[in-house]
Structures are given as structure tokens and as C-alpha cells.
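Other chains dropped; remaining ones untouched in position.
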Amino acid sequence: MKSAVIVFPASNCDRDAAVALEQMTGRKPHMVWHQECDLPDVDLVVLPGGFSYGDYLRSGAMAGQSAVMRAVKAHAKKGGAVLGICNGFQVLTESHLLPGALMRNAGLKFVCRPVTMAVEETQNVFTRKYLHGQQVTFPVAHGDGNYFADEETLNRLEGEGRVVFRYAPGQNPNGSSRDIAGILSEKRNVLGLMPHPERVVDPLLGGTDGRGLFESLIETLS
Amino acid sequence: MKARVFVTLKNGVLDPQGKAIGHALNGLGFGAVGEVRQGKVIDLELSETNEAKARAALNDMCEKLLANTVIEKYEIELKA
Amino acid sequence: MTEITPELVAEHGLTGEEYGRIKRLLNREPSFVELGIFSVMWSEHCSYKSTRIHLRKLPTKAPWVIQGPGENAGVIDIGDGDACIFKMESHNHPSFIEPYQGAATGVGGIMRDVFTMGARPIAMMNALRFGEPSHPKTRHLVSGVVSGIGGYGNCMGVPTVGGEVNFHKSYNGNILVNAMCVGLARTDNIFLSAAKGAGNPVVYIGSKTGRDGIHGATMASAEFSEDSEEKRPTVQVGDPFTEKLLLEACLELMATDAIIAIQDMGAAGLTSSSAEMADKGGSGIELDLDKVPQREAGMTAYDMMLSESQERMLAVLKPGREAQAEAIFKKWELDFAVIGITTDTRRLVVKHKGEIVADMPVTALSDAAPLYERPFSKRPPATGTPSFDASRPVMASLKKILAAPDMCSRRWVWQQYDYTVMADTVQMPGGDAAVVRVHHSNKGLAITTDVTPRYCKADPYEGAKQAVAEAWRNITAVGAMPLALTDNLNFGNPQKPEIMGEIVSGIDGIGEACRALDFPVIGGNCSLYNETNGEGIPPTPAIGGVGLMADLHRMATIAFKREGDAIILVGDTKGHLGQSIYLREVEGREEGRCPPVDLAAEKRNGDFVRRLIEAGRVDTVHDLSDGGVLVAVAEMALAGNIGADIGVAGTAHSIPFFFGEDQGRYLLTASPVEADRIEGELRHAGIVHAIIGKTIAEKVLRVEREGETSLSTLRAAHEGWFPSYMSGEEIPPTN
């Protein structure tokens, strides 16, 4: 599987994503600077976590306008896989590759802790190696992870089986509507999620629950 | 020309920050405070001198960047 | 030309005698800009005029020390060509005035100290002291400081992995915010601040210069009357986004060989960075302020030389490398300007609008700065062994202590810090020391900050010794070898002999412990004049320690891991209740002698425990500190969610046995068979020890003759206080 990690000014999980990708695929991803207008030939594009442009104005808003996002949109339109983690999820909603918005956490504070979620959908390139309904624990680390969309959109997301990760009862760290932690695009090739799978691929760091996500991608995209 | 843009959450979108402020004000003894909503105000200096053109540009800025219209609405104020 | 009046001199914090010295050094009256420059360079903050002669007594050398005090941060060798660079610094006063921005810029400042030397920051720590919880300002300060630290550190993508929080009424009017940054570099690519050679370009990098934080004392001066006070904020606003770009850009430039010297602009910005670089390099510097990137119109030379705008660096490049450097900074969208040149004149010359506004010998600002041997008097340390009410129920006291503000879980705090970013955090907050992996290797760094202010108040000498010992012990308890420390000496007004006495005793205590434990001081910071209404804070010499773990798979954590393990207490338990948490929280008294530290026993016991961990024989260890044996057992049980059944060893009374704070002790667990062997070895080594009980399947803490309490009850007490206290908080601040 060939992959690229987009680097925005003040992305800060770009290295973490690259390390996890290399560890899982045996190949270094391309690191793509936000001013690039073209993407290398890759199967997967990762928008990493961090504070692109300081998350000033709104998280992900300025990154959503950067040159490289036009190329990411084109990649997605062709059916290419795009994974947005944390700030990457915010960038995906801001650039309308995913519906809804990520608002300030209901508790109004940044929250860093492990959260348990259910994998609700496995019919897609990102989660096919998990069992349907499997409980997984990833860390979250964000201040703006409160997923919001209007009722109609939420119903549609659920109706179309696009809610991939849902916080387990009592685990919702940010007030997200219907405990949503991660969603798919209509064509199921774009995934955005707030928790960090790339931080749980190494047992030394407290878990390997994130591996299934990378293994799913490798199996489908290689 | 100077412009002031207000970006506030749409009605119906929950505003926990506003709520927290209201709560805090009540806690400080300001009992007469009802609903509180918090938004952003952005002050811009524009070299544009034509008001209609400035307004059109500001509209464009709001749609493209300053507001996320999924959750926010905006108002534009121009001062000569 | 502003006339230099005695009032103006006083407003600049200079004494008449110091002013006379300036005139002698210059052979004339200083200009207004020169007066400003002298005032900041000769301030306590920059010159260490009250502490320098005492700091010299600290041990700073060891075979693994690459750079001791004197540079932006200290450097140690951690093998394989890797270097660890770290430093701790205070931002006490700004954090009291504007907690969010004060704490945030404190974090930004200490990070720059570390990355200016060529290191990528890999971990942050924060040591915080607040007033009593019931004080009307405390909640607001806690909320603001914690979100400010998180706001800056999280955005930088550097994990904040540990720290300390204390509450005490003696900090009501003067909180302490100490932040520590640990970074990694290669031993062959470390950058220093010596601006060697003449004719080299001096370049300015980072944010534009504004009128931020200009010397508060001069606000009332005549020259400023036309400007409203509004223009002169004394608190800076941090911009972590720009700092993140500055970090990446600096590391990119450092990968080339274009740099001769580099230094962050911290306190007294352009003035101290240029003067210090010239001083260390044995050169002179000529600056042209017209070239300085400016945020506001109409800035004077005085403004620019004294501005403390954040996120700026000064570097000296090899001639001809300007374009290469500029390209890097343009890519990262940062300001870059050549603002001067190095000379061989040993003078600092500042030009503005075609005029020379300052021209002074560099040594006048450094070597010739005042050095005071301030009179000091040592007050006798608190003595005595306090009585206690022997009839109090132990389990109720335990619950009370676990829920005390100083003892309860700090989860509310560290949950606001991203402690897993960089994907190298092996031990998160909540243990004895944080452990972060050295990226792409199997070794780790153990990091801790420690000081127990109530001990220091009772006895500044023993208390300072204890702070070093506890840092060393915490690093040992995870299985790492303590290598070096940075201190942050927070004290009151050194012009009072009794405070100066505390400073001298504190430094002496640190020095003695460092020598005994082979734990040198490689950096530090003094924060003096921490007083309100003439009342000083308790002496608070915070110690930030770093150790090396050779194999991350041989590491201990505090959590009980298996039922049926024996719980071994290592070290001598005399039942020392003086100045203990028990006495303060349960009996409401702060009395008696603080626990003395036997440094030889400390070393022997710690080395013994570390060897067991390194050999893979033990993976569960907790050092004993605040609260004593029973609190530590409870913390181990809660962390592992495994119960314990324990009793008093020997014939001691249960209260001093369980709550005494004797030093140099550890709790560890091992299978009964292994425990037997360990006991034999302890006996052989002459180390006092006891098996005090075992871990059990039931989720309870059972104490012989005292009863039992469920872990869920203890957990509720331990986790409950902070969130419940803070739920009365106003509005969590953001940037």
C-alpha cells in the first residue's frame, strides 16, 4: 500500500502517522507539504492530527482552504481512500468531504484520555478486519471533537451505515451527537474520526487496538 | 474602509460556552441574566473604498472562511 | 534626549550606587536606551546578582554532563550519540495576573530555551503551587493556568507528561508556575550561544517585535506619557502556532552548517540575547534597529531593545549563508532579517534612525554587573516530635487524606494535556516518574519534578535535600538511573536576611544531596521576590530530574499487577510524623521537625531497588513520600484495581507506621518465592525491610485490626475532589 501524509503548518501528529504507517506497511509514506498542488501516486491519503494554523478561527478551517486540499478532493472523487484523524477529521468537515461540523467539546476543555468505542460498520476499506460490534480503545486528545449535524443528516448517516465508530455508553468525551466518533463519506472511501488509531499500534504504548484499521487498509489497498 | 463581521452560532445549535457564561454570571449574583450566546467578532481593515464591492467581498470571505455555515451565521457591518 | 533623573533611575530598579557604577563603566552618563539596557541586564532575573556566589557551590559535573549551567539549557550524554537537553523555568508573576497567557508563554519560553540548542522538545512537565482552595481567586487561577499550559503545549505537539500541584494559603497572593522542557538532540549537533568571530551576520527570526512586556517599572516615565498605558501591556500573549513553525524552521536550519551561534529572545529580548551572545563569544555586536521586524508603528529604540515579544530568536550565521537561512524561514512564513553584525570591539552598539543610541562595553553588562554577598541569617529549623491522637481510626484518616487537595488524583489536570502525542509516552502521568521513549530506540527517559514546600518551610536545608532525594527516588522507582537535574529556586525577597538565609540553606541542601547521589545540577532558574504584602512564600526549590532507562521492557509502574504477591517495604520506618500530611490533614497541625534524609541510606536503598527492576525481577514499585505507607498501598491498589491485605510490621503504633514520612523508602511486590530471595538479599545488604502483606483478589484494602474499605470507595474519594472543586469554576479559558 502506498500512502501519503499531508503536512499543514502546525500539524503535529504527522510523524506519529508516518511511524505507524511505516511500522504496519513496511513502507515510508510520502510527506506532502500543504502548498503542493499534486499528490504522488498513492492508495491512501492521511490528514493527521494537530493544530493546523493553530486551529485559530475554527479547527481545520484554514487548512481546508489550502492548495493540497484540492488534490485531496480529486483523489477522493476518484474513489481514493482518505483518512482524517482528529484535526484531519476537522479538515474533512471544513472542506465538505464529510458532512457536519466539529464543535467545542461540551465540557469546554481539551480532553486527553483513552475512550472505548464500538466498531459499528465493517463493510469498508478501513474497518473490515474488525468484528462487527467489536469494542476498541483509542486515545482521544482534542478540544473540538463535538460532532454536530442536523437531524436529517444524522438520520441519513445512520440509515446508510456510515457511522463507523461510536463511543461506548458513558464514554462520549465531548458531547458528540448520538455518540458519533467517526463517519464515512457517501462513497465510503473517506473516513474521519476523532480518536487516534496511530497511537495504539505498539504494545509498549498501552495497546494495539489501532492495528486493525491499518491492517484493513493494507488488505484492501495492496 | 473598516468592517466588522459577527459570526454567531445558528439558532438551534447548542452553545455550551454561552451557557457556561450565563451560569457563571448567575453564580456571581447577576440574577437578572437570561440566555447568553457567545460568538466571534472580526474587525478588518479594507483598502476597498466602494461600499457595494466591499460588502460583496466580505460576503465572499464569510462564505469561504470566516463562518462555517453548517453551524454559524454571519452579519456584516461597514464603517466608512 | 531624556534626562536621567534619580527618579528615573529608581523606576528602573537600580540603586544609586549601581547607577554610579554605570557612570564609571561608561565614563559618562548613560543614554535613556543604555539605562534601559543596564536595568534589565543588571536585574536579579538576568544577573543573578543575589544568588550567583552561592550557586557556584553546586556540583555541576559528571562524566555524562556535556553542558552544565550557563547556556540556555543543560545537556547530558545518553549514549548512542544521543543527547538530552533540559531546563525548568518559572512564570510566576505573569500567571498570577493573566493565568492563561502567563502560563502559556511560560511554556513557550522554556521550549525555546531547549530547541535553541538544537533539541526537539519531547516532553513537558509543570510544577504548580496555588493558594488555598477556599481563596476566591484560586479556582480561576487553576483553571487558567492549566488550560494555558495545555493550550500551548498541546498545540506544539509536545506531550505534557507530569508535574506537581500543591495548594497552600502561603501562595494565596503569589502562585508558582514552573515549567520544564526536555528535548533530544545528537551530541554532534548541539548549538551554543557564543557569537564567535567578527564580521558575521546577526539575524532575527520569528515573530515581529511589539511593545509587549516592556519593563513595567518604566511605565510612568516622562517619555511615555503620550502613550496610553493600554499600549504597554506587561503580559504577553503567546502564539503557539508561530512557535511550532519557529521550532520546525530552526531545526531545519540546524540541519545545515550555517549557524555559528543561536539564542532565544527571552526576558529582556533583544538586549539580553545580543549582549549574552557577544559576551560568550568574546566579540562585539552592532545592531541596526531599523531592520528589526516591527508589529507597530513608531516604536522607539528603547521599546525594541526591551520588548519581550514572544516567539523570536537571534542567530549569528556564517557569512554568505543569509540567503539559505532566509529561504527556510520564508518557507515557514516567518520573519527573517539581518539586523546586525559581529565585531571585534567587545562593544554592544545599537543604531536607530542613523544615530547611535547605545554604545557600551559588553563586559559592563556581564562581568561588571553587580554581585552581592547579601547578609543572611538562618532561622533555627522547626524541631520536635509532635504528639498525635492515638485513638483516631486509621481507615477514616486514609479516606480523608486520599481526598485532600494536595493528595487527590490530578487527573482533572493532566487530562487537559495531550500526554500521548509523539507516540513515545511509555508512562503517562499518575506514576512516580513519567517515561518517554527515545524515538526509534528501546531506551527511555524518566522525568520528574519534586519539592515539598512544607518541609522547606520547616527547614530549608533538609527540605531542599529532600527535594533532590525525592526526585532521585522517583526516577529510581521506575527503574531508571538518575543522571542530572535542573532546579527552579522560588524564594521571597533576598534583601531580607532571613529570606537570604533560606536561599543559602536551600542551595547548600541541594548541593549536599547532589554530591551524595551523584546527581549534578546542569541548569536552573531563580525566581526571587515572590512576596505579597511583605509576606514571602515558603522556600520552594523545585527540582526537575531526568534519568535514563536502558531497556524500556525492564520498567516498573506503581500498579499492582497480580494477586497473591508479597508486598515488601524497603527502608527504615521510624514513624516520622513531623510536618507530615497526616498531621496537617487529619489533625490540622503543621508542626515538628521535617523528616531528615539519610543520603547514604537513600542511595543504598535506591540502587538496590533499581537493580531488581533492571534484572527483570520486579515490575511493581512505588516510592514513599507524602502520606506514607498506607497512602502508597492505596495508590498501588487503585492503579491496578487489585486489593491488598496488610498489617503493621513489628510493634509500632499503626498511625506513625502507616502515615509517617520517613525518607528513602519504597514498596515493591514479588511472588512469595521471589520475595523470599529478595528478603535474603536485603538482609545481606543490611537494608531494613519488612513484608507488610499481600495483594488479594477482593477489591478491598484490608488493614489488620483497622478494618477494610472497598477500592471503589477509596477511588471515589481520590478521584472526586478535583472535579468537584473545579465544577464551581467560571468559564474554562481558551486562546
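Letters A, B and C mark the chains in the order given here, with residues in each chain numbered from 1 onward.
Here is the rule we use: a contact is a pair of C-beta atoms (placed from the backbone, for glycine too) under 8 Å apart; a residue touches a chain by one contact, two chains touch by 3 or more.
What you see is a predicted model; the values in this text were computed from it and never measured.
Only one copy of each distinct protein chain is drawn here, but the full complex in this file has the composition A x1, B x2, C x1.
One rule holds in what follows: only the chains that are shown with their structure count from here on.
Per-chain CA centroids place subunit A at a distance of 29 Å from subunit B. In subunit B, the residues that reach two or more other chains under the touch definition are 17, 20. Residue positions 108 of subunit A are each in touch with at least two other chains.
By the touch criterion stated above, subunit B contacts subunit A in their complex at residues 13-14, 16-17, 20, 40, 64-66, 68, 70-71. Here subunit A touches subunit C in the complex through residues 9-10, 12-13, 15-16, 19-20, 49-51, 53-56, 108-113, 139, 141, 143, 196, 198-199, 202, 204-206, going by the rule given at the top. By the touch criterion stated above, subunit A contacts subunit B in their complex at residues 57-58, 61-62, 65, 93-94, 99-101, 103-104, 106-108, 148-149, 175.
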